[in-house]
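Okay, so here's the structure we're looking at.
All protein chains but one are shown in place.
Going in written order, the chains are labelled A and B, and every chain counts its residues from 1.
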Amino acid sequence: MAVEKERRDFLGMALGGFTAIGGIAALGAAKKTWDPLPSVKAAGFTVIDLTQMEENQVTIEKWRGKPIFVLKKSADMKANERDIVVDGTRYHVSIGLCTHLGCIPAYYPGEHKFICACHGGQFDASGEVLKAPPAKPLVIPPFKIDGTKLVLGEEGPEYKELKSKNLIA
Amino acid sequence: MAHFEKATSIHDWLNQRLAIDTIKRVMATEYWIPKNINFLWAMGMVLAVTFGLLLISGIFLLMYYKPDVKLAFDSVNYTIMSEVGYGWLWRHIHGVAASVIFLIIYIHMFTAIYYGSYKQGREMIWLSGMLLFVTFSGEAFSGYMLPWGQMSYWAGMVITNLFSAGSLELNGVVEWIRGDYVPGDAFLTRFFMLHVLLMPLAILGLIGLHFGALRIPHVNNQDGEEIDFEAESQRYLAGDTKNAKVIRFQWDFLSKDIFVLGVFLIFFFYLVFYHFTFAMDPVNFDPADGLKTPPHIYPEWYFLWSYEILRPFPKDPGLIAFGFAQVAFFLLPFLDRSPNVAPANRRGLFAIWFWVMLIDMIVLTVMGKLPPEGIFNTIGAIAAWTFIGLWIALPIITILEKKK
Partner (left out) sequence: MNKEIKILIVVVIFTLITYFGVEPFAHSQMHKHVEGHGFAYKDIPELKAKGDPAKGKELVTGAGACTGCHGLKAAEMPAPMDASTAAATYGVNPPDLSAVGALLDEKFLAEVIKNPAHALKVEHKFSDTKPHPMSAFMGAGGDLDQEVADMVAYLKSIAPKEISPKEAYEMACGRCHAMRYDKWTQLGQTPKFKYEKDELAYKVKVLEYQDHLTKYMGKLPPDLSIIIRARSADFLETFVEDPQAQLPGTAMPRVGLTAEGYEKVRQHLEAVGDPSKPARESLGWKVILYFVIFTILAYLWKQKVWSKLH
């Protein structure tokens, strides 16, 4: 009687375990259903033409649904290791979302700084933090320099260098 | 406030608050089922699992489907079928399950008719089951609208036209149902609501009623024998499981259910992956076009028998016959005048009634798909009259039936 009961339990557990394996496989398929669609991933590249930019003016582009700051630095603005240099001109390019809680800071050209209206955070013209609450500088998106164009979404050699020096964020 | 003691385990904690032990006994381990049954008794479980597959695959489809006449077709046939990870799998499961569930429903229904499980105290089980059939039919029809293909559009057009009630010409009613002069965006979105929210809720409620209605009369058995469940369950619990006429729902009945389910799922997934055109008709892979009728419009196979009853008759009698066909099966417990609960082969003329009805339904189904020409028309008309004749004959032959 005891042996019989054990054998039945074993078979039942084998069936239960096998069913669970199927369930986990189904969950794996379900997970993939939520993955970003190929067309979304393909749309994840933006080309920015730098030739029309004005000095000390922030142009807002869009990349992966997020605002991107492109600031052409004038000669009197301080150079920074984070700058992107194209054709001798220095640019600050960053994701235009405050690293505190994600609002879009406004650029004040007179003061050469970004001020976030939500909680008063401030960044300089190179995206570095001037005033809390943000703790980290504005994030530099992956980019590639293509002549006088910037391709966002691709990791070019200059981006990789900034990344290795921990300057992208 | 009831008295609570310090719990000795998680089980005990839950038990003191929710009486989970009692629930388990009442719903599972001491829910007594007759032993004298065959694999057809597993169709209820197969239906529940297939409905579960429809719910789950439907939930995934719902994440990407767009209920808008301009977006619906491509949201299904492009986004879901080629972009979404495993989207094609959920769509194939959903389409095939929607068709196969009706095969199981008909098997389940005819099992009940054969064994007399609709009478002598089991009328509510039958009626709640018939309501489930009607609700599932509505769910299937509304679901078929959603891809907004040619068949979606023209089936919507034809079926809503029925509500003009023939010579009554209730065109206002038809426009109100559509929310437009023709099936359009308002039509699509309201059927989307019905398909995704209202009817699934109704189905879940009716399943609850159906299960509840089973408890007092108990599940039937192959001989229609009236079992003393008190006595037999006592015999089982005393240890005489071999001679007791009852078995536990969990795990005796369920273990066989699960085996039958396995066989079903082999067949089901074969269809999902390799043989699905019967459920995903090519005509619906043409986007809806209100200015072009497909050469052949037909409903899904499970609606063909009642569609065929409409066809042989002129306009108004056709609608009356069609209306009768929808409610006829509800009347079964009341038109069957015999008190005998027994398999059909032991009920004299009822056995003939059963097989003629089954064959007649199949003939009506096949004729409903065929173009209404020549000999198909004749056979269809004979089958439609046979259907009506069978229901008129039922009270007569059951009154004449000898008592068991």
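What we mean here is this: a contact is a pair of C-beta atoms (placed from the backbone, for glycine too) under 8 Å apart; a residue touches a chain by one contact, two chains touch by 3 or more.
Everything numeric here is computed off the predicted structure, so don't read it as measured data.
Within the set B:Ala28, B:Met45, B:Ile107 or B:Leu390, the residue that contacts the chain not displayed is B:Ile107. For the options B:Trp176, B:Tyr270 or B:Phe334, the residue in contact with the chain missing from this view is B:Tyr270. Here the missing chain is touched by one residue of B:Ala28, B:Ile159, B:Leu209 or B:Ile258, and it is B:Ile258. Of the residues in chain B, those that touch the hidden partner chain are 35, 38-40, 74, 77-78, 81-82, 88-89, 92, 103, 107, 241-242, 247, 251-252, 255-256, 258-259, 261-263, 265-266, 269-270, 272-274, 277-278, 280, 282-283, 285-286, 295-296, 301, 304, 358, 362, 365-366, 369-371, 376.
Residue-level contact of chain A with the missing chain is found at 4, 7-8, 11-12, 14-15, 18-19, 22, 46-47.
We adopt the following convention: only the chains that are shown with their structure count from here on.
Listed in rising order, the residues of chain B touching chain A in the complex are 60, 63, 79, 83-87, 89-90, 251, 258. Every residue of chain A that touches chain B in the complex is listed here, in rising order: 12, 15, 29-30, 32-35, 37-39.
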